[in-house]
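Yeah, one chain of the complex is gone here, protein chain that is, but the others are all in their spots.
Letters A and B name the chains as they come in the text, with residue numbers starting at 1 for each one.
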Amino acid sequence: MDIVLGIRVKDSVILATSKAVTRGISVLKSTDDKTRVLSEHSLLAFSGEAGDTVQFAEYIQVNMQLYSIRENYELSPYATASFVRQELAKSIRSRKPFQVNVLLGGFDAKKGEPGLYQIDYLGTQAELPYAAHGYSGFYTFSLLDRHYRPDMTTQEGLELLRMCVDELERRMPIDFKGVLVKIVDKDGVREEPNF
Amino acid sequence: MGSRRYDSRTTIFSPEGRLYQVEYALESISHAGTAIGVMAKDGIVLAAERKVTSKLLEQGSSSEKLYRLNDNITVAVAGLTADAEILINTARVYAQNYLKTYNEEIPVEILVRRLSDVKQGYTQHGGLRPFGVSFIYAGYDERYGYQLYTSNPSGNYSGWKAISVGANTSAAQTLLQMDYKDEVDLEGAMELALKTLSKTTDSSTLTHESVEFATIQKLDNGKVVQKIYNPQEIQVLLSKTGITKKDDE
């Protein structure tokens, strides 16, 4: 199972995704990016069925880009999350549902606040301070419950994420090739290079 | 006249490059009761004159010129009411679909553009006549604040500080242009709208039976309130502004 983690701190959201692509017993790639930038201030991280994930994420991505071009305005992270949820809720009752779980990290430039949204393949949406999909939650929520504070700085958030990833490396049965970390704040989306 | 050969279908340009059916629709609106919209810094006013055709006609409680589209947008109608109701229903459904998709109220311009696209469709896809309706939209959204738009049967729309549609629109527009001040507040806008309406009306006086009136404003608590005035409230408003009688009498 892929690792997807998100932490919302005082003025940013941190998203981390595992870099491995695995098929059966093989690791096919160790530099994978399981995220897509939806707009200047929102980032989608995803996990799930191979194929479905990128198809779905890029479908959302182009729709958000189309909205920006049409309206010359960026949708708020909450509006974006609502759109994603609606697409997954429609999908679950279709002939072949997308098996995709997502975390949406965004910064509402108008309100000046970050937002982290967890949405699963059923269309279950929750706004959360920290979130994970799959097994990674079972290993990291105890750490996050203990150490998380809503007023943390981005730096403190990254340190907390470090603790989580260390725990995952210790306990996950397969090598997930480390994590790719991205930060969304008032300045937009950026990668954290030295994690 | 030369138009006869080219006006039976909306899809066809005349040799002079005109769309007669669209022009006829606009002409039909220029006979309809006037509607006026005035934007203030703290709200928007809509005022409309309804033609009272007979004393025997039941005056229904619901308005026939002013409609809410959702919690943030009111429209004034000039033209065929029956046509307008179709478009208003389309607009209400579209606004609710947007709300369901994004969990955010629809921005005013998106709704205006959507309705204008529907109107435009009937100037191009043949066999049907265009909608004989012009609208004035008064709305508020988080992106651009208060907004005042108008759209006509051709499918064009535009934003204004003060605008009129319907009968005597050019006279009304001249008056609005003379008297509009950028820093006007809602109270002033209400007066301007009613004064302009009273000066351009064909009937001798404005009464609570012949006027419809609405305001939209954002309260300090962030809630947007639309108020469509009832006849008694309009009567009070008319006597307050002192235009129950015609000015020049």
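Convention: a residue touches a chain if its C-beta (ideal position, glycine included) is under 8 Å from a C-beta of that chain, and two chains touch if they have at least 3 such contacts.
Definition applied: contacts and distances are computed from a predicted model.
Enquirer: Please identify the absent chain by the protein name in its UniProt record; candidates are "Trafficking protein particle complex subunit 2-like protein", "Insulin-induced gene protein", "Ribosome biogenesis protein YTM1" or "LAMI_0D12552g1_1".
Expert: "LAMI_0D12552g1_1"
Enquirer: Could you tell which one of A:Ser30, A:Gln65 or A:Thr124 touches the chain left off the display?
Expert: Candidates A:Ser30, A:Gln65 or A:Thr124; residue touching the omitted chain: A:Thr124.
Enquirer: Which of B:Gln59, B:Gln96 or B:Gln177 touches the chain that is not shown?
Expert: Considering the complete complex, B:Gln96 is the one touching the chain left out.
Enquirer: Please pick, from B:Lys51, B:Arg68 or B:Lys218, the residue that touches the omitted chain in the full complex.
Expert: B:Arg68
Enquirer: Under the stated touch rule, tell me which residues of subunit A contact the chain that is not displayed.
Expert: Residues touching the hidden chain, for subunit A, are 85, 88-89, 92-93, 118, 120, 122-128, 137-138, 141.
Enquirer: Residue by residue, what part of subunit B touches the chain that was omitted?
Expert: Residues touching the hidden chain, for subunit B, are 62, 68-71, 92-93, 96-97, 99-100, 103.
We take it that only the chains that are shown with their structure count from here on.
Enquirer: Using mean CA coordinates as chain centres, what's the subunit A-subunit B distance in Å?
Expert: Taking the average C-alpha coordinate of subunit A and of subunit B, the gap between them is 46 Å.
Enquirer: So in the complex, the part of subunit A that touches subunit B is made up of which residues?
Expert: Going through subunit A, the ones touching subunit B are 71, 73, 75-76, 78-79, 82-83, 86, 110.
Enquirer: Which residues of subunit B touch subunit A once you look at their complex with the stated criterion?
Expert: 100-104, 107, 110, 142-143
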